[in-house]
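Missing here: one protein chain of the complex. Every other protein chain is in place.
Then we have subunit A:
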Amino acid sequence: MLKFNRVSQLRTTYKRCLAGQSQLQLNPTDAEPAYPEIQDTSFKARKQKDAANWHEEIRQVPTVEEKMIKINIPRYYGFKVVDFNDSKIPYNALPLTQHYTRTVLEDLPSKSAKTQDPEQKEQPSEDALFTAARGDVIDALEFAHDYYKHLEKQPNSAEHSPVERERILTQIIVEQLNRALLQSLSEEYKHLDEVEVDYNPRHEAFWAVGGVDPPKNVQKSKKGREWQKEMANESVDRLVQYTGAPYLALRHRKQLSPWKTEAESENHELSKQLPRFKHDPRTLGYSTKHQHATNVPGYWPRGNEHNFGLLSFQSRAHLQLRPKSYGEQDMLEALHSLAIKSSYAWLLAQANYNGFNTYNELTYPMNTQTVITNGREWSFYEYQLNTLLLHGNNVDGNPRVNFCRGTKPLPLYAEISASGKCVDFNDNALRHLLNFYANVPSIQRSIGEQQPYVASNVSGYENAEQRDFISKTFKYLASNRPRHLELPEIYLWEKLYKIDNNNRAMEAKRRFFELDINPWQRTLDTHDKEYVPRALRPDVPKNKNRFKKTYYP
(Lines give C-alpha, C1' and ligand atoms only; values in the text may rest on other atoms or scores of the structure.)
Protein backbone atom coordinates (compact mmCIF):
# COMPACT_ATOMS: atom_id res chain seq x y z
CA MET A 1 0.00 0.00 0.00
CA LEU A 2 2.72 2.30 1.06
CA LYS A 3 4.72 1.41 -2.00
CA PHE A 4 1.83 2.04 -4.30
CA ASN A 5 1.28 5.44 -2.74
CA ARG A 6 4.81 6.54 -3.44
CA VAL A 7 4.66 5.38 -7.02
CA SER A 8 1.45 7.24 -7.63
CA GLN A 9 2.92 10.33 -6.06
CA LEU A 10 5.91 10.16 -8.37
CA ARG A 11 3.66 9.67 -11.33
CA THR A 12 1.60 12.74 -10.55
CA THR A 13 4.73 14.83 -10.10
CA TYR A 14 6.05 13.60 -13.42
CA LYS A 15 2.80 14.41 -15.11
CA ARG A 16 2.77 17.87 -13.62
CA CYS A 17 6.27 18.47 -14.87
CA LEU A 18 5.41 17.30 -18.31
CA ALA A 19 2.37 19.51 -18.34
CA GLY A 20 4.40 22.50 -17.31
CA GLN A 21 6.97 21.81 -19.98
CA SER A 22 4.43 21.37 -22.68
CA GLN A 23 2.86 24.63 -21.62
CA LEU A 24 6.23 26.33 -22.04
CA GLN A 25 6.87 24.67 -25.34
CA LEU A 26 3.47 25.19 -26.73
CA ASN A 27 3.32 28.85 -26.00
CA PRO A 28 2.46 30.19 -29.42
CA THR A 29 4.20 33.57 -29.02
CA ASP A 30 7.64 31.97 -28.58
CA ALA A 31 9.01 30.74 -31.82
CA GLU A 32 11.97 29.07 -30.15
CA PRO A 33 12.42 27.74 -26.64
CA ALA A 34 14.39 30.04 -24.33
CA TYR A 35 17.26 27.99 -23.06
CA PRO A 36 19.60 29.38 -20.42
CA GLU A 37 23.02 30.28 -21.69
CA ILE A 38 25.41 27.39 -21.80
CA GLN A 39 28.11 28.01 -19.28
CA ASP A 40 31.71 27.38 -20.12
CA THR A 41 32.94 25.22 -17.28
CA SER A 42 36.61 25.26 -18.15
CA PHE A 43 39.04 26.40 -15.47
CA LYS A 44 39.96 29.58 -17.28
CA ALA A 45 36.36 30.55 -17.93
CA ARG A 46 35.43 29.94 -14.31
CA LYS A 47 38.34 32.09 -13.18
CA GLN A 48 37.29 34.87 -15.52
CA LYS A 49 33.72 34.65 -14.33
CA ASP A 50 34.77 34.82 -10.70
CA ALA A 51 36.85 37.88 -11.45
CA ALA A 52 33.97 39.52 -13.30
CA ASN A 53 31.66 38.77 -10.39
CA TRP A 54 34.11 40.30 -7.99
CA HIS A 55 34.39 43.42 -10.13
CA GLU A 56 30.62 43.64 -10.20
CA GLU A 57 30.53 43.28 -6.41
CA ILE A 58 32.96 46.18 -6.10
CA ARG A 59 30.76 48.24 -8.37
CA GLN A 60 27.74 47.53 -6.19
CA VAL A 61 29.46 48.70 -2.99
CA PRO A 62 27.79 51.99 -2.06
CA THR A 63 30.57 54.28 -0.82
CA VAL A 64 34.03 55.28 -1.97
CA GLU A 65 35.71 54.20 1.26
CA GLU A 66 34.02 50.80 1.26
CA LYS A 67 35.03 50.22 -2.35
CA MET A 68 38.64 50.75 -1.34
CA ILE A 69 38.28 48.35 1.59
CA LYS A 70 36.61 45.85 -0.69
CA ILE A 71 39.53 45.93 -3.13
CA ASN A 72 41.90 45.33 -0.24
CA ILE A 73 39.99 42.44 1.29
CA PRO A 74 41.81 39.60 -0.53
CA ARG A 75 45.17 40.30 1.13
CA TYR A 76 45.71 40.75 4.86
CA TYR A 77 49.38 41.66 4.44
CA GLY A 78 48.83 43.75 1.33
CA PHE A 79 49.41 43.06 -2.32
CA LYS A 80 52.73 42.52 -3.95
CA VAL A 81 52.96 45.66 -6.06
CA VAL A 82 55.37 47.21 -8.50
CA ASP A 83 56.73 50.32 -6.84
CA PHE A 84 55.97 53.09 -9.31
CA ASN A 85 57.03 56.38 -7.82
CA ASP A 86 57.85 59.85 -9.00
CA SER A 87 61.49 59.72 -7.93
CA LYS A 88 62.85 56.86 -9.99
CA ILE A 89 62.79 56.55 -13.75
CA PRO A 90 65.06 53.85 -15.13
CA TYR A 91 66.55 53.70 -18.60
CA ASN A 92 64.07 53.10 -21.43
CA ALA A 93 61.05 53.66 -19.20
CA LEU A 94 58.69 55.07 -21.81
CA PRO A 95 57.35 51.85 -23.44
CA LEU A 96 56.63 50.34 -20.05
CA THR A 97 54.92 53.51 -18.84
CA GLN A 98 52.80 53.67 -21.98
CA HIS A 99 51.82 50.04 -21.65
CA TYR A 100 51.06 50.33 -17.93
CA THR A 101 48.89 53.41 -18.45
CA ARG A 102 47.57 52.64 -21.96
CA THR A 103 48.65 56.05 -23.15
CA VAL A 104 49.23 57.45 -26.60
CA LEU A 105 51.83 60.18 -26.61
CA GLU A 106 51.50 63.19 -28.89
CA ASP A 107 53.11 66.58 -29.32
CA LEU A 108 51.37 69.54 -27.75
CA PRO A 109 50.05 71.73 -30.58
CA SER A 110 51.25 75.29 -30.20
CA LYS A 111 48.40 77.09 -28.48
CA SER A 112 49.01 80.45 -30.12
CA ALA A 113 48.07 79.14 -33.56
CA LYS A 114 44.99 77.40 -32.28
CA THR A 115 43.61 80.08 -30.02
CA GLN A 116 44.24 83.00 -32.29
CA ASP A 117 41.13 82.58 -34.40
CA PRO A 118 38.40 82.66 -31.78
CA GLU A 119 40.17 85.14 -29.56
CA GLN A 120 41.10 87.64 -32.24
CA LYS A 121 39.05 90.36 -30.61
CA GLU A 122 40.42 89.79 -27.16
CA GLN A 123 43.98 90.14 -28.32
CA PRO A 124 44.66 93.59 -26.82
CA SER A 125 43.38 92.72 -23.36
CA GLU A 126 45.18 89.40 -23.62
CA ASP A 127 48.40 91.23 -24.31
CA ALA A 128 47.91 93.63 -21.45
CA LEU A 129 47.27 90.67 -19.22
CA PHE A 130 50.35 88.94 -20.55
CA THR A 131 52.64 91.88 -19.95
CA ALA A 132 51.29 92.32 -16.42
CA ALA A 133 51.76 88.63 -15.71
CA ARG A 134 55.22 88.72 -17.29
CA GLY A 135 56.30 91.51 -14.99
CA ASP A 136 54.95 89.72 -11.97
CA VAL A 137 56.59 86.45 -12.93
CA ILE A 138 60.01 88.02 -13.50
CA ASP A 139 59.65 89.79 -10.19
CA ALA A 140 58.74 86.54 -8.46
CA LEU A 141 61.64 84.68 -10.09
CA GLU A 142 64.17 87.27 -9.01
CA PHE A 143 62.74 87.32 -5.52
CA ALA A 144 62.86 83.52 -5.28
CA HIS A 145 66.49 83.41 -6.36
CA ASP A 146 67.40 86.17 -3.99
CA TYR A 147 65.86 84.34 -1.10
CA TYR A 148 67.48 81.08 -2.14
CA LYS A 149 70.89 82.78 -2.11
CA HIS A 150 70.26 83.66 1.49
CA LEU A 151 69.29 80.07 2.27
CA GLU A 152 72.51 78.80 0.73
CA LYS A 153 74.50 80.96 3.08
CA GLN A 154 73.04 79.14 6.07
CA PRO A 155 75.47 76.83 7.83
CA ASN A 156 73.35 73.70 7.34
CA SER A 157 72.82 74.20 3.61
CA ALA A 158 76.13 72.48 2.82
CA GLU A 159 74.65 69.18 4.01
CA HIS A 160 72.01 69.16 1.28
CA SER A 161 72.62 67.02 -1.76
CA PRO A 162 72.21 68.58 -5.21
CA VAL A 163 68.82 66.88 -5.53
CA GLU A 164 67.59 68.38 -2.28
CA ARG A 165 68.95 71.77 -3.29
CA GLU A 166 67.05 71.66 -6.54
CA ARG A 167 63.90 70.67 -4.70
CA ILE A 168 64.22 73.57 -2.27
CA LEU A 169 64.83 76.13 -4.99
CA THR A 170 62.06 74.81 -7.23
CA GLN A 171 59.58 74.70 -4.37
CA ILE A 172 60.23 78.38 -3.73
CA ILE A 173 60.00 79.30 -7.41
CA VAL A 174 56.83 77.31 -8.02
CA GLU A 175 55.07 78.77 -4.99
CA GLN A 176 56.08 82.31 -5.91
CA LEU A 177 55.06 81.89 -9.54
CA ASN A 178 51.76 80.29 -8.65
CA ARG A 179 50.96 83.16 -6.32
CA ALA A 180 51.94 85.76 -8.90
CA LEU A 181 49.90 84.11 -11.65
CA LEU A 182 46.83 83.61 -9.47
CA GLN A 183 46.98 87.29 -8.57
CA SER A 184 47.44 88.64 -12.03
CA LEU A 185 45.00 86.32 -13.78
CA SER A 186 42.20 85.98 -11.27
CA GLU A 187 40.56 89.24 -12.29
CA GLU A 188 40.19 88.01 -15.84
CA TYR A 189 39.64 84.35 -15.09
CA LYS A 190 37.18 83.99 -12.25
CA HIS A 191 37.67 80.26 -11.90
CA LEU A 192 41.06 80.91 -10.32
CA ASP A 193 39.32 82.44 -7.31
CA GLU A 194 37.75 79.10 -6.56
CA VAL A 195 40.76 76.83 -6.96
CA GLU A 196 42.08 74.95 -4.00
CA VAL A 197 45.86 74.87 -3.71
CA ASP A 198 47.53 71.73 -2.34
CA TYR A 199 51.10 72.14 -1.12
CA ASN A 200 53.18 68.98 -1.55
CA PRO A 201 50.07 66.81 -1.56
CA ARG A 202 50.16 63.06 -1.31
CA HIS A 203 49.29 61.42 -4.61
CA GLU A 204 48.84 57.66 -4.65
CA ALA A 205 47.12 55.30 -7.02
CA PHE A 206 46.71 51.59 -7.44
CA TRP A 207 45.88 49.67 -10.59
CA ALA A 208 46.21 46.30 -12.26
CA VAL A 209 47.95 45.76 -15.59
CA GLY A 210 47.53 42.78 -17.88
CA GLY A 211 49.64 41.51 -20.73
CA VAL A 212 52.86 41.07 -18.81
CA ASP A 213 54.81 37.81 -18.83
CA PRO A 214 54.42 35.76 -15.65
CA PRO A 215 57.24 35.85 -13.13
CA LYS A 216 59.57 32.86 -12.79
CA ASN A 217 58.03 31.51 -9.60
CA VAL A 218 54.54 31.46 -11.09
CA GLN A 219 55.82 29.72 -14.20
CA LYS A 220 57.65 27.14 -12.15
CA SER A 221 54.73 26.41 -9.89
CA LYS A 222 52.40 25.95 -12.86
CA LYS A 223 54.84 23.74 -14.68
CA GLY A 224 54.91 21.53 -11.60
CA ARG A 225 51.23 20.65 -12.02
CA GLU A 226 50.28 18.50 -14.92
CA TRP A 227 46.95 20.16 -15.68
CA GLN A 228 48.36 23.69 -15.50
CA LYS A 229 51.40 23.09 -17.68
CA GLU A 230 49.83 24.65 -20.73
CA MET A 231 48.94 27.82 -18.86
CA ALA A 232 52.44 28.32 -17.49
CA ASN A 233 53.33 31.05 -19.96
CA GLU A 234 50.06 32.92 -19.87
CA SER A 235 50.28 36.48 -18.65
CA VAL A 236 49.50 37.36 -15.07
CA ASP A 237 48.17 40.70 -13.88
CA ARG A 238 50.73 43.00 -12.30
CA LEU A 239 49.56 45.33 -9.57
CA VAL A 240 51.05 48.77 -9.67
CA GLN A 241 51.21 51.30 -6.87
CA TYR A 242 52.16 54.87 -7.61
CA THR A 243 53.36 57.22 -4.87
CA GLY A 244 54.31 60.79 -5.50
CA ALA A 245 54.33 64.26 -4.06
CA PRO A 246 54.29 67.16 -6.52
CA TYR A 247 55.38 70.63 -5.48
CA LEU A 248 51.93 72.05 -5.91
CA ALA A 249 48.56 70.98 -7.23
CA LEU A 250 45.48 73.02 -8.05
CA ARG A 251 41.98 71.57 -7.84
CA HIS A 252 38.59 72.84 -8.89
CA ARG A 253 35.03 71.64 -8.47
CA LYS A 254 34.44 71.63 -12.23
CA GLN A 255 36.14 69.49 -14.82
CA LEU A 256 38.41 70.56 -17.65
CA SER A 257 36.87 70.00 -21.03
CA PRO A 258 38.29 67.04 -22.98
CA TRP A 259 40.35 67.65 -26.12
CA LYS A 260 39.73 64.27 -27.75
CA THR A 261 36.28 63.22 -28.82
CA GLU A 262 34.79 59.92 -27.83
CA ALA A 263 35.25 58.58 -31.37
CA GLU A 264 38.93 59.45 -31.32
CA SER A 265 39.39 57.82 -27.93
CA GLU A 266 37.75 54.59 -28.95
CA ASN A 267 40.10 53.42 -31.64
CA HIS A 268 40.99 49.76 -31.94
CA GLU A 269 43.74 50.41 -34.45
CA LEU A 270 45.40 52.95 -32.20
CA SER A 271 45.18 50.68 -29.19
CA LYS A 272 46.90 47.91 -31.14
CA GLN A 273 49.82 50.21 -31.95
CA LEU A 274 50.52 50.98 -28.29
CA PRO A 275 53.91 49.77 -27.15
CA ARG A 276 53.91 46.58 -25.13
CA PHE A 277 56.45 45.85 -22.46
CA LYS A 278 56.01 42.18 -21.75
CA HIS A 279 59.04 41.66 -19.56
CA ASP A 280 58.98 41.80 -15.83
CA PRO A 281 59.26 45.46 -14.69
CA ARG A 282 62.13 44.40 -12.45
CA THR A 283 64.25 43.92 -15.53
CA LEU A 284 64.26 47.69 -15.97
CA GLY A 285 65.06 48.43 -12.36
CA TYR A 286 61.65 48.86 -10.78
CA SER A 287 61.28 47.13 -7.44
CA THR A 288 58.37 45.40 -5.78
CA LYS A 289 56.98 45.66 -2.28
CA HIS A 290 54.05 44.50 -0.22
CA GLN A 291 51.46 47.09 0.64
CA HIS A 292 47.75 47.77 0.74
CA ALA A 293 46.17 49.35 -2.29
CA THR A 294 45.79 53.09 -1.78
CA ASN A 295 44.23 55.76 -3.92
CA VAL A 296 44.81 59.27 -2.62
CA PRO A 297 44.57 62.44 -4.72
CA GLY A 298 45.89 64.61 -1.87
CA TYR A 299 42.88 64.76 0.43
CA TRP A 300 40.30 62.50 2.05
CA PRO A 301 37.03 61.75 0.29
CA ARG A 302 34.30 64.11 1.36
CA GLY A 303 31.30 65.01 -0.73
CA ASN A 304 31.91 66.50 -4.13
CA GLU A 305 33.93 69.62 -3.56
CA HIS A 306 37.03 70.38 -5.62
CA ASN A 307 37.23 66.82 -6.85
CA PHE A 308 38.95 67.54 -10.14
CA GLY A 309 42.54 68.40 -10.78
CA LEU A 310 43.51 71.44 -12.77
CA LEU A 311 47.26 71.55 -12.68
CA SER A 312 50.12 69.86 -10.91
CA PHE A 313 53.80 70.79 -10.70
CA GLN A 314 56.08 67.78 -10.67
CA SER A 315 59.68 67.60 -9.64
CA ARG A 316 62.51 66.49 -11.91
CA ALA A 317 65.22 66.81 -9.30
CA HIS A 318 65.89 63.07 -9.19
CA LEU A 319 66.72 63.07 -12.91
CA GLN A 320 70.08 64.49 -11.88
CA LEU A 321 70.92 61.07 -10.52
CA ARG A 322 70.65 59.42 -13.93
CA PRO A 323 74.00 58.81 -15.59
CA LYS A 324 74.90 61.17 -18.41
CA SER A 325 75.51 58.18 -20.67
CA TYR A 326 71.75 57.59 -20.97
CA GLY A 327 71.73 60.40 -23.51
CA GLU A 328 69.49 63.26 -24.48
CA GLN A 329 66.75 61.20 -26.06
CA ASP A 330 66.30 59.03 -23.01
CA MET A 331 66.17 62.14 -20.81
CA LEU A 332 63.29 63.42 -22.90
CA GLU A 333 61.57 60.05 -22.68
CA ALA A 334 62.08 60.03 -18.93
CA LEU A 335 60.28 63.37 -18.72
CA HIS A 336 57.46 62.02 -20.87
CA SER A 337 57.08 58.94 -18.75
CA LEU A 338 57.13 60.97 -15.55
CA ALA A 339 54.38 63.18 -16.95
CA ILE A 340 52.35 60.18 -18.09
CA LYS A 341 52.53 58.26 -14.88
CA SER A 342 51.97 61.18 -12.56
CA SER A 343 49.00 62.44 -14.58
CA TYR A 344 47.50 58.98 -14.92
CA ALA A 345 47.93 58.25 -11.22
CA TRP A 346 46.44 61.54 -10.08
CA LEU A 347 43.47 61.18 -12.42
CA LEU A 348 42.96 57.59 -11.33
CA ALA A 349 42.92 58.67 -7.70
CA GLN A 350 40.40 61.39 -8.53
CA ALA A 351 38.32 58.90 -10.48
CA ASN A 352 38.46 56.68 -7.45
CA TYR A 353 36.80 59.35 -5.33
CA ASN A 354 34.05 59.43 -7.94
CA GLY A 355 33.44 55.72 -7.61
CA PHE A 356 35.57 54.33 -10.43
CA ASN A 357 38.59 52.14 -10.05
CA THR A 358 40.87 49.90 -12.01
CA TYR A 359 38.12 47.27 -12.27
CA ASN A 360 35.14 49.60 -12.92
CA GLU A 361 35.39 51.61 -16.10
CA LEU A 362 35.06 55.39 -16.31
CA THR A 363 31.83 56.71 -17.77
CA TYR A 364 33.24 60.07 -18.83
CA PRO A 365 36.72 61.33 -19.74
CA MET A 366 38.82 63.19 -17.19
CA ASN A 367 41.54 65.74 -17.92
CA THR A 368 44.44 67.31 -16.17
CA GLN A 369 47.52 69.41 -16.90
CA THR A 370 50.98 68.66 -15.65
CA VAL A 371 54.09 70.79 -15.49
CA ILE A 372 57.50 69.30 -14.84
CA THR A 373 60.03 71.83 -13.75
CA ASN A 374 63.31 72.50 -12.07
CA GLY A 375 62.71 76.24 -11.95
CA ARG A 376 64.50 76.97 -15.20
CA GLU A 377 63.36 74.22 -17.55
CA TRP A 378 59.63 73.77 -17.89
CA SER A 379 57.81 70.98 -19.76
CA PHE A 380 54.07 71.20 -20.23
CA TYR A 381 51.75 68.23 -20.61
CA GLU A 382 48.03 67.70 -21.01
CA TYR A 383 46.47 64.37 -20.23
CA GLN A 384 43.11 62.86 -21.02
CA LEU A 385 42.01 59.79 -19.14
CA ASN A 386 39.51 57.74 -21.13
CA THR A 387 39.88 54.29 -19.73
CA LEU A 388 40.90 52.60 -16.53
CA LEU A 389 40.54 49.02 -17.69
CA LEU A 390 44.04 47.61 -18.11
CA HIS A 391 43.74 44.30 -16.31
CA GLY A 392 43.49 40.84 -17.83
CA ASN A 393 42.53 40.69 -21.48
CA ASN A 394 41.83 44.40 -21.73
CA VAL A 395 45.31 44.93 -23.07
CA ASP A 396 43.98 43.41 -26.31
CA GLY A 397 40.25 43.83 -25.97
CA ASN A 398 39.83 47.39 -24.74
CA PRO A 399 39.42 49.77 -27.69
CA ARG A 400 39.83 52.90 -25.59
CA VAL A 401 43.15 54.59 -24.99
CA ASN A 402 44.37 57.50 -22.91
CA PHE A 403 46.10 60.48 -24.43
CA CYS A 404 49.01 62.60 -23.35
CA ARG A 405 50.47 65.48 -25.27
CA GLY A 406 53.37 67.59 -24.24
CA THR A 407 56.27 69.82 -25.08
CA LYS A 408 60.00 69.51 -24.81
CA PRO A 409 61.54 71.22 -21.78
CA LEU A 410 61.47 74.95 -22.45
CA PRO A 411 63.75 77.32 -20.57
CA LEU A 412 61.83 80.05 -18.77
CA TYR A 413 64.97 82.16 -18.48
CA ALA A 414 68.59 81.74 -19.43
CA GLU A 415 70.11 82.60 -16.08
CA ILE A 416 69.90 84.89 -13.11
CA SER A 417 72.75 87.38 -13.30
CA ALA A 418 75.07 88.15 -10.43
CA SER A 419 73.08 91.29 -9.66
CA GLY A 420 69.91 89.17 -9.34
CA LYS A 421 68.34 90.12 -12.65
CA CYS A 422 66.59 87.68 -14.92
CA VAL A 423 68.37 87.28 -18.27
CA ASP A 424 66.72 86.19 -21.54
CA PHE A 425 63.23 85.58 -20.33
CA ASN A 426 61.36 83.18 -22.61
CA ASP A 427 57.87 84.45 -23.37
CA ASN A 428 56.94 81.23 -25.11
CA ALA A 429 57.31 79.14 -21.95
CA LEU A 430 55.32 81.68 -19.97
CA ARG A 431 52.56 81.61 -22.58
CA HIS A 432 52.28 77.87 -22.15
CA LEU A 433 52.01 78.28 -18.40
CA LEU A 434 49.46 81.08 -18.75
CA ASN A 435 47.40 78.91 -21.07
CA PHE A 436 47.28 76.21 -18.43
CA TYR A 437 46.05 78.67 -15.82
CA ALA A 438 43.63 80.24 -18.29
CA ASN A 439 42.14 76.86 -19.24
CA VAL A 440 38.70 77.28 -17.70
CA PRO A 441 37.19 74.13 -16.20
CA SER A 442 33.67 74.22 -17.50
CA ILE A 443 32.13 70.77 -17.25
CA GLN A 444 29.82 70.20 -14.36
CA ARG A 445 27.79 67.05 -14.18
CA SER A 446 24.88 66.11 -12.00
CA ILE A 447 25.76 63.95 -9.01
CA GLY A 448 24.20 60.90 -10.61
CA GLU A 449 26.21 61.38 -13.76
CA GLN A 450 29.43 62.25 -11.98
CA GLN A 451 29.32 59.36 -9.54
CA PRO A 452 27.19 56.64 -11.12
CA TYR A 453 28.59 53.87 -8.92
CA VAL A 454 28.42 55.77 -5.64
CA ALA A 455 25.11 55.24 -3.93
CA SER A 456 25.75 56.96 -0.62
CA ASN A 457 28.21 58.71 1.62
CA VAL A 458 29.80 57.30 4.76
CA SER A 459 28.90 60.40 6.75
CA GLY A 460 25.29 59.76 5.78
CA TYR A 461 25.18 56.36 7.48
CA GLU A 462 22.87 56.24 10.49
CA ASN A 463 24.89 53.69 12.43
CA ALA A 464 27.68 55.57 14.22
CA GLU A 465 29.59 52.36 14.90
CA GLN A 466 29.57 51.51 11.21
CA ARG A 467 30.73 55.00 10.23
CA ASP A 468 33.52 54.77 12.72
CA PHE A 469 34.57 51.32 11.58
CA ILE A 470 34.65 52.25 7.90
CA SER A 471 36.56 55.48 8.33
CA LYS A 472 39.07 53.90 10.70
CA THR A 473 39.68 50.89 8.49
CA PHE A 474 40.01 53.11 5.45
CA LYS A 475 42.59 55.34 7.11
CA TYR A 476 44.40 52.35 8.53
CA LEU A 477 44.77 50.81 5.08
CA ALA A 478 45.81 54.12 3.57
CA SER A 479 48.48 54.71 6.20
CA ASN A 480 50.23 51.45 5.35
CA ARG A 481 51.70 51.38 8.81
CA PRO A 482 53.60 48.22 9.66
CA ARG A 483 51.58 45.40 11.19
CA HIS A 484 51.83 44.96 14.93
CA LEU A 485 53.37 41.50 14.57
CA GLU A 486 56.20 40.69 12.21
CA LEU A 487 55.34 39.43 8.76
CA PRO A 488 55.47 35.67 8.34
CA GLU A 489 58.82 34.52 7.04
CA ILE A 490 60.57 31.24 6.32
CA TYR A 491 63.99 31.58 7.90
CA LEU A 492 66.90 30.24 5.95
CA TRP A 493 67.66 27.50 8.48
CA GLU A 494 64.07 26.36 8.25
CA LYS A 495 64.35 26.13 4.49
CA LEU A 496 67.46 24.00 4.88
CA TYR A 497 66.56 21.78 7.80
CA LYS A 498 62.79 21.60 7.60
CA ILE A 499 61.73 22.04 3.98
CA ASP A 500 64.57 20.91 1.76
CA ASN A 501 65.77 18.19 4.12
CA ASN A 502 63.61 16.55 6.70
CA ASN A 503 66.16 16.76 9.48
CA ARG A 504 63.90 17.58 12.39
CA ALA A 505 61.23 14.99 12.00
CA MET A 506 60.58 14.64 15.70
CA GLU A 507 59.91 18.33 16.28
CA ALA A 508 56.35 19.54 16.72
CA LYS A 509 55.00 21.01 13.52
CA ARG A 510 53.80 24.47 14.40
CA ARG A 511 55.05 26.80 11.69
CA PHE A 512 52.69 27.83 8.91
CA PHE A 513 54.55 25.98 6.18
CA GLU A 514 54.37 22.77 8.19
CA LEU A 515 50.63 23.17 8.62
CA ASP A 516 50.02 23.83 4.94
CA ILE A 517 48.88 27.41 5.52
CA ASN A 518 49.71 30.08 3.01
CA PRO A 519 49.84 33.25 5.11
CA TRP A 520 49.73 35.45 2.01
CA GLN A 521 46.27 34.14 1.22
CA ARG A 522 44.94 35.45 4.53
CA THR A 523 42.13 37.90 3.90
CA LEU A 524 41.75 41.27 5.53
CA ASP A 525 38.78 40.23 7.64
CA THR A 526 40.38 37.15 9.20
CA HIS A 527 41.30 38.56 12.54
CA ASP A 528 40.02 38.34 16.09
CA LYS A 529 37.28 40.77 16.81
CA GLU A 530 37.82 43.57 19.25
CA TYR A 531 36.58 42.86 22.77
CA VAL A 532 34.15 45.30 24.36
CA PRO A 533 34.69 45.62 28.11
CA ARG A 534 31.67 44.78 30.21
CA ALA A 535 31.49 48.26 31.65
CA LEU A 536 30.65 49.54 28.19
CA ARG A 537 27.63 47.25 27.74
CA PRO A 538 25.74 47.59 31.01
CA ASP A 539 22.25 46.68 29.86
CA VAL A 540 22.88 43.35 28.14
CA PRO A 541 23.68 39.94 29.62
CA LYS A 542 27.37 39.57 30.21
CA ASN A 543 27.88 36.95 27.53
CA LYS A 544 26.13 39.03 24.85
CA ASN A 545 27.75 41.53 22.48
CA ARG A 546 31.18 40.66 23.78
CA PHE A 547 32.87 41.62 20.54
CA LYS A 548 32.63 44.65 18.35
CA LYS A 549 30.84 44.12 15.07
CA THR A 550 32.80 44.47 11.87
CA TYR A 551 31.35 46.06 8.76
CA TYR A 552 33.52 44.81 5.93
CA PRO A 553 31.76 45.33 2.60
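What we mean here is this: a residue touches a chain if its C-beta (ideal position, glycine included) is under 8 Å from a C-beta of that chain, and two chains touch if they have at least 3 such contacts; residues count from 1.
In the analysis below, contacts and distances are computed from a predicted model.
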Per UniProt, the name of the complex member that is left out, chosen from "Metaxin-2", "Large ribosomal subunit protein mL37", "Cytoplasmic tRNA 2-thiolation protein 2" or "Ras-related protein Rab-39B": "Large ribosomal subunit protein mL37"
Candidates A:His290, A:Lys408, A:Arg481 or A:His527 - the one touching the absent chain: A:Arg481
Selected residue (touches chain absent from view) among A:Thr41, A:Gln154 or A:Gln329: A:Gln154
Which residue of A:Gln48, A:Gln219, A:Ser471 or A:Thr550 touches the chain not shown here: A:Ser471
Of A:Tyr199, A:Tyr326 or A:Phe513, the residue in touch with the unshown chain: A:Tyr199
Touch residues of subunit A, complete complex, unshown partner: 65, 136, 139-140, 142-143, 146-147, 150-151, 154, 172, 175-176, 179, 182-184, 186-187, 193, 196-199, 201-202, 296-300, 302, 305, 420, 458-459, 461, 464, 467-468, 470-471, 475, 478-479, 481
